[in-house]
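Heads up, the thing below is written out as structure tokens.
What you see is the complex with one protein chain gone and the rest in place.
Now for chain A:
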Amino acid sequence: MLEIQGVTKTFKQQTAVDQLSLSVSEGEVFALLGPNGAGKTTTLNMILGFEKADSGTIKVDGFDVSKDLPEVRKRLAFIPENVQLYPHLTGKENLAYFSQLAGISYSPEQLSSLLLEAGLQEKAHDSPVSTYSKGMRQKVGVAIAYSKKAKLLLLDEPASGLDPLSSAELSQLVRKVAAQGATVLMVSHDLFRVKETADRVGIFKNGELKKIVKASEVTANDLELIYQGIVE
């Protein structure tokens, strides 16, 4: 589903991503783990089409990001660190608007059902988003991803700033999306959350993918030791 081949990106002679090659298959959750400035978000932005790679190719469902961006964007959904919705609109109105932008119209019942599926309680559906907690906004973000029936879901530090309960709920939601056949690429520096959520973990340092670890084959402590060994 996601194929990255030999991608390099530099900013003012500083290499942000160096010769990255990665393949993530359907239904898999892949996490990019690394300290700040490791190149994780730049990678995400290149997949989203907001940054152009200096060299290499990125393909989503066979479509090249640099050549077929509209086709790529039809197939992906994105949840940023802070899902910033329209604060004066309700959760349902926000979801309706974002799905309409993607060319899909839902009935009010379908919107409610999507929000419920994303874990947002019914009583919040018609409240302005300005009254939502961060966790609730992230759930609307997940509902937006659901609504688009995206084949690739990209998450940028999705659990950052969430309380442990909300964070765990979000992990479950991500697993649910993957179970339904979508591919997930998440960027995080939360080692324990990544271990909980991902199938494979790629450890980034100075723009290089140093190691890929299967989450099921290590404990959280093992992962931490591997990470420290690479990063420090």
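Note that a contact is a pair of C-beta atoms (placed from the backbone, for glycine too) under 8 Å apart; a residue touches a chain by one contact, two chains touch by 3 or more; residues count from 1.
What we mean here is this: contacts and distances are computed from a predicted model.
Colleague: Quick one: find the hidden chain's UniProt protein name among "ABC2-type transport system permease component", "XdhC family protein", "Multifunctional fusion protein" or "Putative effector of murein hydrolase".
Modeller: UniProt lists the chain that is not shown as "ABC2-type transport system permease component".
Colleague: Touching the left-out chain: which of A:N82, A:Q110, A:S160 or A:N206?
Modeller: A:N82
Colleague: In the whole complex, not just what's shown, which of A:Q14, A:S55, A:Q100 or A:S127 touches the removed chain?
Modeller: Here the residue in touch with the unshown chain is A:Q100.
Colleague: Spell out, residue by residue, where the missing chain touches chain A.
Modeller: 45, 48-50, 70, 73-74, 76-78, 80, 82-86, 88-89, 93, 96-103, 128, 141, 144, 148
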